[in-house]
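Let me begin by presenting the structure, written as C-alpha cells, before commenting on it.
Just one protein chain is left out here, and the rest sit where they should.
== chain A ==
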C-alpha cells in the first residue's frame, strides 16, 4: 500500500475514531433516560449500556490495521474483552498486531489470535458474546452459521459490486478524477470502491480521455514506477483479478506483471453484463464501463442485482442524484464523489442484504458492542395505583386501565 494511502486510512482515520471516542465516551456510557407513560410517571426509566462480554473481531487483509482497530476501539469503549484475529494473508501486519497489542493493552482482557482458515474454524466453535467480521459474503455465511450455534449476535461487513452511475450532465473532468481516485486507491482493494460505471455511450466516449488524464496526473505515464500506486496482496488474488481483464475491450492500461503482482490502472469499455468482470466483486484496479441508455435503465440494472455496500451517482442535476438514491437500496450512498461517506463518523457504515448486517463508525461502534438494557426502577409505595391491574377483574377496572395506558393521538384527523 502506498504510504500516503496507508497514513490516511490506517493512521489518520483511526486517530479520528480514537479522539471521537475519548471525547464522547462518558456521555455515550451514561444511562439514557426515556420518556415515560402515565403509569410510570413517578418511576425511573432508562436504557443502560452493558458490555456483551467477550467479543471476537475478525479482520481482513485490505486495510489490515484500520479494519481491526476501529472495531476494537468501540469494543473496548463499550467495556468488553476482545479477541482479535487479524488476517493471515498480510503476514507482516498480522505479526505487528500480535506484538503491538500485548505491549499496550491488558494481556488478559485483550488477546490476539493468529490463525489459518482451519484454526479459525476451531476458534469459532467457542462461545463468544459478539462477533464482528469483515470479509466476503461467503465467509460471512459461515461465520453467522457458527454464531447461530451459540446465539451470538453478529455484525458482518461484507461486500458486493458497487455501481457508479454517471449521468450525461456532469463535469466530466471532476467525475473522472473522483472515480479514478476511488477505484485505484489501494490498487482497487477497497470494499466501497466504485466497482463499475454505468453511463450512456456518449458519456463513455467523454470519460475515456478524462480518465486517462486523471490516471496520468495521479501516477505518471508509467504507473508501475509511481510510489503512489499499490499492488495486489497475493498471487492467488492477482491471478483472480487478472482473469477479469478479458471483459469488453481494454481502453486504458491492461498491463500486468506477475512477479510484482502489478496490474496497471485499467479501464474496460463496452463491458457486457455477462462478462467475467461483472460476475464478482472486482477488488482490483480495473474499472469496467457498462453502457446503458438512460438513468431508468441504470436504476433497473442496479435493482436487478444484489444490494451493494455503496452506490455512487454523479450528476450536476441534483434531481438525478436524488432519483438514484430514492429508487435503489444499498448500505450507503455518496452523490458526486466516491468513498468519502465513510470518513464522516456521524454516518453509520454497514451493508444490507448480502453486503452485510449491522453498522459501525463513531458512536455506532460503541452501540454495536453494547447491550441496550431497558430498565424500569419503580416506587415501592403508591401500591393503590397498581390495584387496577390485579384480579379479580371488573369492567370498571378495565375502563380505568384503558384510560391510563392508551396513548393519545394528536391531530391525526387532517392527515387521514
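By definition in this document, a residue touches a chain if its C-beta (ideal position, glycine included) is under 8 Å from a C-beta of that chain, and two chains touch if they have at least 3 such contacts; residues count from 1.
The working rule: contacts and distances are computed from a predicted model.
Peer 1: Since a chain is absent, check the UniProt entry for it and pick the matching name: "Aldehyde dehydrogenase family 3 member A2", "Superoxide dismutase (Fe) 2", "Large ribosomal subunit protein uL10m" or "Serine palmitoyltransferase 1".
Peer 2: Missing chain, per its UniProt entry: "Aldehyde dehydrogenase family 3 member A2".
Peer 1: Would you mind spotting which of A:103, A:117 or A:151 touches the chain that isn't drawn?
Peer 2: A:151
Peer 1: Please identify which residue in A:92, A:116 or A:395 touches the non-displayed chain.
Peer 2: A:395
Peer 1: Among A:30, A:122, A:141 or A:249, choose the residue that contacts the chain missing from this document, as touch is defined above.
Peer 2: Here the residue in touch with the unshown chain is A:141.
Peer 1: Tell me, which residues in chain A touch the chain that this view leaves out?
Peer 2: Touch with the absent chain occurs at residues 2-4, 7-8, 12-13, 15-16, 19, 23, 34-37, 39-40, 45, 47-48, 50, 52-53, 129, 137, 140-141, 144-145, 147-149, 151, 153, 156, 158, 170-171, 173-175, 177-178, 181, 217-220, 226-229, 303, 314-316, 318, 321, 325, 329-337, 340-349, 352-354, 356-359, 371-381, 383, 386, 389-395, 397-398, 401-402, 405-410, 412, 415-416.
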